[in-house]
Every structure is written in structure tokens, then in C-alpha cells.
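Complex shown without one protein chain; remaining protein chains in place.
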Amino acid sequence: MKFSQEKLDQIQDLISRYPEGKSKSALQPVLHIAQEEAGGWLSTETMDYVASIMNLKPIEVYEVATFYTMYYLKPVGKYVFSVCQTGPCMVRGSEEIIAYIQEKLGIGVDETTPDGLFTLKVVECLGACGYAPMMAMGKFYKEHLTKEKIDQIVDECRAEAALKN
Amino acid sequence: MIKKILLDKVHIECIRHFGVYRREGGYRSVEKALKMTPDEVLEEVKKSGLRGRGGAGFPTGLKWSFLAKPDGVPRHLVCNADESEPGTFKDRYLMEFIPHLLIEGMVTSSYALGSNVSYIYIRGEYDWVCDILEEAIAEAKQNGFVGKNILGSGFDCEVYMHRGAGAYICGEETALLESLEGKRGLPRIKPPFPAVKGVWDRPTVVNNVETIAAVVPIINDGGDEFAKIGVGKSTGTKLISACGNLNKPGVYEIDMNLSVEEFIFSDEYCGGIPNGKRLKACIPGGSSVPILPANLLLKTAKGETRLMNYESLSDGGFLTGSMMGSGGFIVLDEDQCVVRHTLSLARFYHHESCGQCSPCREGTGWLHKILTKLETGKGEMSDIDLLWDVQRRIEGNTICPLGDAAAWPVAAAIRHFRDEFEWHVTNREECLTRNFGLAHYADPIEVGV
Partner (left out) sequence: MSEDQNLIKVTIDGITVDVPEGTTILNAARQIGPEVAPPAMCYYSKLEGSGGKCRTCLVEVAEGSTKDPRPMPKLVASCRTNVMDEWW
């Protein structure tokens, strides 16, 4: 694995935001980039590579990557549905939404569809309690979820994936 | 209609862009502050009586005055935008729709504190909000309000975004600083406090988004004007994010003189509870503050009307009161099961405990397990006392306040809804298919108890 020059420049820019000698601070944003570049998850090789370009020991990268929930340490599908299940979402019916996604996609929690398109994750509060039930997908949030809305999102994702192939 | 000072311009078209924001009077506070000395700016903030909006409600001016100023050591201002308390989404609203207000507040506050490089630590899931803020910073920089020699005053201030990666614990200020240093978000043992040794061992002030945004009207109109809004020691306006069983959930800017009843039921605010259901309980300040049954929520134990401010919400202590917290207002209607809701919160804290110190790491796990047992109809009466015992052993014994935050909701649920817990034990089959209902939780309270 190797970053493009453009990404390396972006990483240099990130490092320059922190004081001299404190480049480790850029680890979190760099891991976000690495995850994006490496197909949505962080393998040991990817983390080792990040360690090498940031002059860190591999363990320093592992300990951070395993602590935060947004770094995926196993392969995930192209679209990751992170559905919130905490109190305020639960009150508005998040459990039904989770059950419906499982039924519709034929997968359990933390599983990926055989075509490699969708992964379902159940997560804790995402800070959109007033727009519940909701889930995070890629960069954005999908809010006020209903069964119809899930159907629509799944269709859109499938169409987008078909277009790219 | 109350005077809005934070969200007054939020509905203006394209306010997200520098040009419009500036035309509407934006960045005046920077111009004004740079003509004052940093100490004068601090004095205004002190006069305003502004209290930290992140949850603890500590006076901001006092916090700023604790900042150590050793020679030759840079100081930093860090904005805590790691909003992750269940029920709270006010900061996201502010950052998403009026990002320049936060940037303006950052520059003004940085000037008061002498921070030349300031950071906004935003939670990882707010990816697009991070982009919005990055763009706002770039615009402000182009126009000379961020960067070197701002408005020719000789004051340099860079503002950078730092995106986290999903950890509730990073909302705790020392965990946030650890995370900013590129480590795991484990809270530090205090002292030393961040004001003396913060990020990279430099003196640091960590403030919530809303707190920093509130500095803008304070400087524009003066601390005294700010202090006139609100009531008592709860000065200024407060953003409340209302969610749960409400007709109109969302973010509201309120005057802290508003009654809880009006906030829930008036059409100007939440518009009441959907489908004609009745109010059962409410968590008034984000998931970690004690839950209150309807009767204690609307009136205090003394029979006074409860208002939406720091003092009134905590009236009666934890026995009959709650806390203002972060302003995450979670409303439960008569169909909700308190045991189930408490279980979902216990699961949240179990998941989010950083695992550093024993009472919280082990205790949150046990709370989760025992509550699961009760909720699935397998509980014993003794489990309720066990639950009480476990939460008592967490509270106050941990490195950071997450332990307290995990213990309080469980304690309050048992304190006020013990009947419902007992019903789960005596009706093991029934509790799987039916809820306890409203019961007596909305009955009028006897005044003078």
C-alpha cells in the first residue's frame, strides 16, 4: 500500500497544523485518510504503513485504531449503515429500523452482504436525537428513517454501485 | 418572543458564507476586542456571568482566569465540539448552520487568552460539519480575520479543525486533550488541571461550542447586557435540543426564565406530545442527568413551577431534582418503559467506558448485565438493591465524570420508578409484551414534602 503524492501532501498539511515535534497529533486525521484509501478498513499492513510515514512505532497506531469505533479493523461493505440504538432513537423506533434492515438485506449486525455492498453496524448515540431514528452512511446522516426511506436508500446505493461498475 | 442572541440570524439565506455573515454584522466582536486589552475582554466575560454550556455549568470567566501564563510557553484554546451526550445535538445545529459564529468566537476568545493556535475538536461522525467549518475558516482567513496579523493589530491566530473518530469519552476535557495529542482518549488524573498542563503540557482552556459562540454577543453588546437576559446566576440564553416523544423535536434558543411546562407543551417550542399521549418522564439535561417523573418535572417538591435554568432544574438536589447538564431534553411518553430506557443508557455507558479505571470499567458492565436481566423478565427483587449498590460504588470513585454519568441515571430511575422495576420482577411474562404505563407518575405531588 502506498499513498498518492496528493494524499502525502495532504498529510504534510495536516502535520503542519500541530507544533513542531508533535506530529503524532495528526494520527487521527491521517488514519481517516488511510481508511478511505484502503477500501474502508484498516488492515495491519495499512496501519504499519501509516506508522512508517509518520515515524511512529506500529503499536502507537494500533492502540489508537483499536480505541476509536470509527476505525474498522475488518473489511466492510461499500456502504456502511451505522444505525443508532441509544435511548432517544430507541424511543422513536430504532429497533424496528434495525430489524427491517436485517430482514431486507438478509444480514445480521456487523455482517456484510455477499455482494460486498452493505454492512450493518449498530452504534451508540450519533448526536442527531431530534431527527431520530437515524443512521450514518458515509459522510452524511440519514435522518427520520422509515421503512420506505430504507428501501429508497438501498435502491439508490445499488443504482450508484451499478453505475460505477 | 424572547431575544435570541445566538440563533437570531440562522434563518438568513446563505448565512453560512462569509459575505452574508459579515454583511449581517458578523466579526464585529473581533474588531471590537482587538481594540481592547485581553484583560478587558476577560473582564466582560466575567461580568456576563456566562456559565460553561458543556454540562458542568462552571463560570467561563473564572475558568479563563485560572489559565497559567508562564513566559515563553504557548497557550492554547481548544473548542470541545465532541458532542456525544445522548439527547444533545445543539452544537451540531450551530456549527452546521452558522459556522462563522463559532469561528468568530474562537478568534475573540483566543485573543483574550493569548492563544495563537486554537483547535476545534469535532466528533468524527460530524464529517460534513467538519467540512463546513474548514470552509468557513478558509473564508475567514482570506478576509483577514484568521491568520497572521489580524486586522493589522499584530495578533496572530490560526484556527484548525481536528476530527475525532467516535468516542464519547473524548468529550471529557483531559481525554479530549489526549486524543488531540494523537493518543487513546484516556482521561488524565487531575491535578494538574488543563489550565496549567493541558495539550502538549501547555496551559490550555477547553470550552464548549455554545460557550465560545456566546462570547460573540457578550463582546458586541457588553457583559452587562448579556447578564440582563435570563434569571439569577443563569444568565444569557441557552440552546436546548429537545428529542424523544415530542411533536416538534429540535434545537431551541430559550430564555432561562421559561417554565418546563411551557417548553414542552406550547406551540412556540416543542408543541406537546404526539397522538394525545401523556407525559411520563423526562431527562432534562442529556442522558447522564437524573430522570424525573412528570410530577416532579413540572413542579419542584416545594410546589413551585420548575423553570428551564441551572438553579431551578437542580432544585431539590438529586432527591427530587435533576440538572441542566448539556441541554439535551429527552421526553418519554406514557408508552415508554423506564427500565428499558435505562438499560439502553447503561449499554451506552458500558460501550463508551474507556476501561482505564476499575469502578467504571467493571461497574458499567454490571449495570448493563443486571438491567438486561430485569428487562428480559429474569430478574429477582434483590437485583434492584444490587443495582443500587453497584451504582453507588461507581459514583465519585472514578478518574473522570463518566463514572458519575453512568451511575446517576440508574440511581434516579430506581429512586423514582422503583414500582416499575418491581413490576418487572413480579410480572416476568407480562413485562415482555406490555409496558407498566403511566401509573401514578403524573399524579400531583403533595406540596411541602
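Per-chain numbering from 1; labels A and B assigned in written order.
Operating definition for what follows: a contact is a pair of C-beta atoms (placed from the backbone, for glycine too) under 8 Å apart; a residue touches a chain by one contact, two chains touch by 3 or more.
Every value quoted in this text rests on a predicted model; they were computed, and no experiment measured them.
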Chains in view that touch the one left out, judged over the entire complex = B
Query = Given the contact definition stated above, which residue among B:Pro359, B:Gly379 or B:Pro401 touches the chain not shown here?
reply = B:Pro359
Ask   = Which residue from B:Phe193, B:Phe265, B:Phe318 or B:Trp388 sits in contact with the chain not drawn here?
value = B:Phe193
Message = Give me the chain B residues in contact with the hidden chain, please.
response = 189, 191-193, 196, 356-359, 396-399
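Note that only the chains that are shown with their structure count from here on.
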Message = Give the list of chain A residues in touch with chain B in this complex.
response = 17, 19, 22, 24-29, 31-32, 60, 63-64, 67-71, 82, 85-88, 90-92, 123-132, 136, 138-141
Touching residues (chain side chain B, partner chain A) in the complex = 74, 83-89, 92, 117, 123-128, 131, 158, 160, 162-168, 179-185, 200, 241-245, 249-251, 287, 328, 330, 332, 336, 340-341, 344-345, 347-348, 351-352, 354
